[in-house]
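One chain of protein is taken out of this complex; the other chains stay put.
This part shows chain A:
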Amino acid sequence: MAAAAAAPTVFLLMVNGQIESAQFPAFDELYCKYCFVYGHDWAPTTGLEEGISQITCKNRDAQQALVWNFPIDITFKSTNPSGWPQIVVSVYGPDLFGNDVVRGYGAVHVPFTPGSHRRTIPMFVPESTSKLQKITSWLMGRHPEFTDPKVVAQGEGREVITVRSQGFVTISFNVVTKDMKKLGYDVSPSDMQNP
């Protein structure tokens, strides 16, 4: 134990928090899925990598927020900050005919610095390629979807798609890191260095 503490070979990143709420003014009865996308040098040690939330309905006040409060808890170990984990959130809900339809995709990096953070992610969905397809997709209740929601965490191949933005999702993170500084990665802000 002492030896491991003296010479760590990996650093740990513990993330917990929750997918708090969403703003989708036009839709109701939504649920969301999340998953983490990370680089080659990362591995989850404990916790759930993906999850699916309950369905939530709008509250009745003026804000019309959709609250899930869906907890996230995961710990990663890594040897390389490249490929820092991102959380990918996709929101689904029924359309007019009761078909399950995607309402938004979004991704954000897990914050680098220890502490608690709140992130609001703007969400988007892929658009139909033509007007006709838009109509048929509406009729059939089969809107275009990403083949893999993880697409939104990568930059490659985005030039071929068109998206429309709709809604926001708010996530809160509590981040704890271990051994990062020992391994030479200084992520804490300057005011935390010399308190």
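FYI, contacts are C-beta pairs under 8 Å (C-beta built on N, C-alpha and C of every residue); 3 or more make two chains touch, one makes a residue touch a chain; residues count from 1.
In the analysis below, contacts and distances are computed from a predicted model.
> Just by its UniProt name, which of "Ribonuclease P protein subunit p14 isoform X2", "GPI-anchor transamidase", "Coiled-coil and C2 domain containing 2A" or "glutathione transferase" is the chain not shown in this complex?
"Coiled-coil and C2 domain containing 2A"
> Which residue among A:Q64, A:S116, A:T129 or A:S165 touches the omitted chain?
Answering carefully, the residue with contact to the hidden chain is A:T129.
> List the residues of chain A that touch the chain left out of this view.
Spelled out for chain A, the touching residues are 7, 9-11, 40-43, 78-80, 82, 126, 128-129, 132-133, 136-137, 140, 142, 144-147, 151, 156-161, 183.
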